[in-house]
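Subset of chains shown; positions unchanged.
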Amino acid sequence: MNPFDFTQVLTQAVDELSDCADMKDLFHQHRQGDPLPSGRVLEDVVALCRAVLFPGYYGHSTVNSRTVEYRIGVDVERLYTKLCEQIEAGLCFSRPAGTDEPACAENRAKAAGIAAAFVSRLPGIRRTLATDVEATFLGDPAAVNCGEVILCYPVIKALTNYRVAHELLQLGVPLIPRILTELAHSETGIDIHPAAQIGHHFTIDHGTGVVIGATCIIGNYVKLYQGVTLGAKSFPLDADGHPIKHIPRHPILEDNVIVYSNATILGRITVGRGATIGGNLWVTEDVAPGARLVQR
Amino acid sequence: MNPFDFTQVLTQAVDELSDCADMKDLFHQHRQGDPLPSGRVLEDVVALCRAVLFPGYYGHSTVNSRTVEYRIGVDVERLYTKLCEQIEAGLCFSRPAGTDEPACAENRAKAAGIAAAFVSRLPGIRRTLATDVEATFLGDPAAVNCGEVILCYPVIKALTNYRVAHELLQLGVPLIPRILTELAHSETGIDIHPAAQIGHHFTIDHGTGVVIGATCIIGNYVKLYQGVTLGAKSFPLDADGHPIKHIPRHPILEDNVIVYSNATILGRITVGRGATIGGNLWVTEDVAPGARLVQR
Amino acid sequence: MNPFDFTQVLTQAVDELSDCADMKDLFHQHRQGDPLPSGRVLEDVVALCRAVLFPGYYGHSTVNSRTVEYRIGVDVERLYTKLCEQIEAGLCFSRPAGTDEPACAENRAKAAGIAAAFVSRLPGIRRTLATDVEATFLGDPAAVNCGEVILCYPVIKALTNYRVAHELLQLGVPLIPRILTELAHSETGIDIHPAAQIGHHFTIDHGTGVVIGATCIIGNYVKLYQGVTLGAKSFPLDADGHPIKHIPRHPILEDNVIVYSNATILGRITVGRGATIGGNLWVTEDVAPGARLVQR
Amino acid sequence: MNPFDFTQVLTQAVDELSDCADMKDLFHQHRQGDPLPSGRVLEDVVALCRAVLFPGYYGHSTVNSRTVEYRIGVDVERLYTKLCEQIEAGLCFSRPAGTDEPACAENRAKAAGIAAAFVSRLPGIRRTLATDVEATFLGDPAAVNCGEVILCYPVIKALTNYRVAHELLQLGVPLIPRILTELAHSETGIDIHPAAQIGHHFTIDHGTGVVIGATCIIGNYVKLYQGVTLGAKSFPLDADGHPIKHIPRHPILEDNVIVYSNATILGRITVGRGATIGGNLWVTEDVAPGARLVQR
């Protein structure tokens, strides 16, 4: 083929690809003035959260006890600005198609309020993450110190994203929380739905392949290994054959449960306090407190 | 050791490391004028494909129904230019060592032809991906809308790369398709060989750890969960003890099959229409249509 | 909420987040003049190692037999400079809190010495990686040639990081080796502890989800598939309930062992020469040489 | 000095430097939500204007007659978005200190209106710039073709910025036009105030050191050489000793005037049609049409 014929190929392909009627759900029409959800800006949001929550470990910053206030002040302020934009983007993106104009100014104000509320919850998020760091350090003989855990262990990255995303979801932010947890999923192989509820002193070893579903409830002092699935067994369909939303369908893990690698726990069952699930198991029924299941 | 002695260490190490006779297969000698395969340029190719296939979702573009043609026009044109270069790079890179000069100009023309053919197939790729988006949305109660699926779900990213790579492979492009699917593998943990054949309405939930081998044949409306392997059980060796290429050695999944998390299906077996494979299973023999296998 | 009230929210959150007493282990205080461990610089280190070890494949360089010495010379020199900084950063970062000043100049000299020693070991690292490339190519019928293996296969990326990190760890570098292997973990889903000992002609197919623990000993000609765990079964605690460090607790795999996907091998057990472990198995006891375990 | 004492130096300097009372005019307090004037975004604006006005010369774009519409469509759309932001930033930045809230939403709407009006004037700007290109080409024996003039000659860059800035100033945009002409001043050494009025077929040879004041009026077919000043001789002060604004104080150059290098023409004088001013002259009185002034 003569490369100079490409212009014709191009214009025809562009015509087909630009046919709006044909695209339907695959095309998101932008409304003038709306900010856009941006994976790149949200990576900055994550980086700023990590810098603020673990000063001196993230952010490549040379902080000490006297200068840490400057650094955190600037980072929180930048975090707030980026969050305002992205929360507004999430609100706009999820707006039903026919909605009229004024919603936009409302979204801006609403986003600013949510971002401020989130900022005020950051100290609480740090307190919980401190317990996760402690549990991770105490749970791994190979861990040299807490610094190594914070800098190197994927679980801390995944939990930071999850705890931030969970807080935003609770504050009513659409779409953005899920993008945040997917960023961690891509980075660590750990897939935690932002709607899951997870207690303190939680840890995951190695982590690749872990899945924690949207309606999971996980207690305190729980430990998972790589490849563990806390999933749904099946889900009821509505009259149209579509899955019904918001039905509890993932497991409850009570305090002090341990689940070994590649175990699969499915459905709204309860794994009782202190139970241990062996690796590569397939569990679809309640497990008694203190039980120890292993592969035969 | 005195750091000022480093120059000697350096020159000796460089001498050893530059010894061509010693390197053999580890050294790719470049021929003047050949373009190079570039992971970074191919990331741009992926980004452009996503922007063109899902306008308004990828590409950070503020498109609406009247401006979408401009945007797609520019993106397709840039995609074509980058593809020409990378396809040519693939052709050059895979050229046998002793090949003589004229091949180069031929490769350039051949690459331009392939790139144009690929562009003309983009509308078809979008039509198939639309079915994958639909299957993903309908298959997950946690999915809020198609927009969330397109923006957040790893499976859509992995399938976009796969469907693009598969098309390029069918057009005779060496090396590049595999780099494209490995980019998705690194991003999502989903490893689909570009030579695999996959029908429409395909989806994978969560996805980390999924492996789909080169000679797999997957029907329509198939769903996999995380950690599923569709692999080879063993492979015959030739007289030199090297594995024989191009022998069908991966499973066939017929329409409407579901495979749960961490199941391993190996060898050229057939999983019949509508069968369900439970999690953590090890399957090496044919499965009857409609069968339901679970871990005992 | 009025967005103009945010300044008050900000200052209060900053006050809380800057409270050093409250942060303890989550805050790394920087000492004037110390370099910082940097994931980004270490990504450069990895890129330079790959460029030096596999010239023409990595580094986007147009080398041929007459120019390869220039390129390797420059890259090794840059690698050395970046390593000096990062090794020093690792030494400083891991220094006990109360240590006094002079250590710093010592760390600089020590880091330069280690970096030079590392450079002199690069040819040896390449010789071992050449066997891994060979094993990977011979073990996969889908592999077209060694070039494809080097460019596309995650195992080569993961092993390059591991073999570099292992060498640095043996030279006494703290923290940095673990960051290097975690970079590969994030990129490939393969998690190899830098302290593990691994022979030549080693390969991993696909790789996502593989875990190789710190005290593993792996012989020559060993092959793993995706999702394989070589982990610890349990670990003894000291009087304070903390896990005791440095106890051998991961498996020994002798020469020519093959482990199929998602198998879990736990504890200081020995898998004998030439044994084969089937997929999805849970193995916690010694396996005899030549044995073939499969899921029932 | 002991470097560890720096923290004290730092905190004291920061205290002094943050004292708002002390800073007055040197500190611009930001109001939540206002966009900021950005030299970097305005460089993008300039780049987009150049790409749209001279397609194929700027913007590194591979346009031809069939694809130029896509490219211009995308570039104009991006230009509009960036202009909206920067015009709003200019309006906000120039708002008197005590102004109350609602102005902000008004500024946003006003900025969008101005940006749209500017876009509709782009074809006219191009028509004028085409005459400047022609005059430049015809006026320089060293010019090979119009392409060289557009790509290489500083005057075209300076005039593009000026004509864009002048249009924005006429549309009521504060601050931004001056930043745009200063970008060209820094790039080319040609300093044209955006308020100056300049006819068609205007050109400047070489250009470094040229100054064209705010109230200049320049006819058609005028040519200046490097180092020419069209300035103010003096300006009346008000009762407070401050210069009075908006008084015509710069020269009028009628059609077909030529001014040679380093000539200085000061005050509200008129240089008559077709006059020639020799180099290095100091002119402060009217010059008759057709006159030829030279240094004695």
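Note that the chains take the letters A, B, C and D in the order they are written out, and that residue 1 is the start of every chain.
Just so we're on the same page, a residue touches a chain if its C-beta (ideal position, glycine included) is under 8 Å from a C-beta of that chain, and two chains touch if they have at least 3 such contacts.
Computed from a prediction, not measured in an experiment: that's the story for all the values here.
Q: Give the total number of copies in the whole complex, keeping in mind that only 4 of the identical chains are shown in place.
A: 6
The definition used in the following text is that only the chains that are shown with their structure count from here on.
Q: Once you count every C-beta pair in contact for both, which comes out on top, A-D or A-B?
A: Result: the pair with more contacts is A-B.
Q: Select the interface copy of A-C from among A-D, B-D or B-C: the correct pair shares over half of its contact pairs, counted by residue number.
A: B-C
Q: State, to the nearest whole Å, the distance from the C-alpha centre of subunit A to the C-alpha centre of subunit B.
A: 26
Q: So what's the Cα centroid distance for subunit A and subunit D, whole Å?
A: Chain centroid spacing, subunit A to subunit D, equals 48 Å.
Q: Out of subunit C, which residues touch more than one other chain, so two or more?
A: 3, 6, 32, 189, 208-209, 227, 262, 280
Q: Mind listing the subunit A positions that touch subunit D in their complex?
A: Where subunit A meets subunit D, its residues are 7, 10-11, 14, 32-33, 64, 66-67, 70, 105, 108, 112.
Q: Which stretch or stretches of subunit C touch subunit B in the complex?
A: Interface residues on subunit C, with respect to subunit B: 52-57, 60-65, 68-69, 72-73, 76-77, 80, 84, 109, 112-113, 115-117, 119-120, 122-123, 126, 129-130, 133-134, 138-142, 144-148, 150-154, 187-189, 206, 208-209, 225-227, 260-262, 278-280, 294-295.
Q: Using the touch rule from the top, collect the residues of subunit A that touch subunit B in their complex.
A: It comes out as residues 1, 3, 5-6, 9-18, 20, 23-32, 36-38, 40, 93-94, 174-175, 178-179, 182, 185-186, 189, 191, 193, 195, 208-209, 211, 213-214, 227, 229, 231-232, 235, 241-247, 249, 262, 264, 266, 280-282.
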